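Missing here: one protein chain of the complex. Every other protein chain is in place.
== chain A ==
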Amino acid sequence: MEDEQSFSDICGGRLALQRRFYSPSCLEFSLSCPRITLRSLTAVTCTVWLAAYGLFTLCENSMILSAAIFITLLGLLGYLHFVKIDHETLLIIDSLGIQMTSSYASGKESTTFIEMGQVNDVVINEAIYMQKVIYYLCILLKDPVEPHGISQVVPLFQSAKPRLDCLIEVYRSCQDILAHQKATSTSL
């Protein structure tokens, strides 16, 4: 079962939240970030090339122009492969764990999996970010030494940065599954 909703992020860009319901114990949320626009790409390229042309008129060395082309290409490739995130996915599997995947614009995927035994809770936190107060969803990890303590906070959807309404949707579904997981684990 799949459905898609449209939300906005903290800067006002459009996000699309796709929810896939595989079974009562397995849920996947996919949040796609705003794409790279032609306007910003053109602006950056024009700036770099104007600067290179200015240097060229000063130095009369044509290597500067070829270097500028190389820099633009390599910079774009590097940006797509290492910086620009296309969509972020959260997969929760009851009694197994929570998996976060970030897919970059070049297709590279980086995945982190946290086992259910280490998860204490999933909460929405407030944070002060420059001049704004924003909300973010995070996973609290258990402290191995102290049973009720928290050793680490892992924030989710860091590139997409959705607003509270989107976070509430994700939060509710996560809590359903976590509650079920806690019920089964305490009954053992």
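Keep in mind that, in the parts below, contacts are C-beta pairs under 8 Å (C-beta built on N, C-alpha and C of every residue); 3 or more make two chains touch, one makes a residue touch a chain; residues count from 1.
Just so we're on the same page, contacts and distances are computed from a predicted model.
Novice: Tell me the UniProt protein name of the chain this structure doesn't show, selecting from "Tubulin polyglutamylase complex subunit 1", "Phosphatidylinositol glycan anchor biosynthesis class Q", "Transmembrane channel-like protein" or "glutathione transferase".
Specialist: Of the names offered in "Tubulin polyglutamylase complex subunit 1", "Phosphatidylinositol glycan anchor biosynthesis class Q", "Transmembrane channel-like protein" or "glutathione transferase", the one UniProt assigns to the missing chain is "Phosphatidylinositol glycan anchor biosynthesis class Q".
Novice: Please identify which residue in A:C11, A:M63, A:M130 or A:A183 touches the non-displayed chain.
Specialist: Answering carefully, the residue with contact to the hidden chain is A:A183.
Novice: Specify the residue from the set A:Q18, A:T45, A:T72 or A:Q99 that touches the hidden chain.
Specialist: Reading the full complex, the residue touching the unseen chain is A:Q99.
Novice: What is the set of chain A residues that contact the non-displayed chain in the whole complex?
Specialist: 20, 22-23, 25-26, 28, 91, 93-97, 99, 101, 111-113, 115-118, 144-145, 180, 183-184, 187-188
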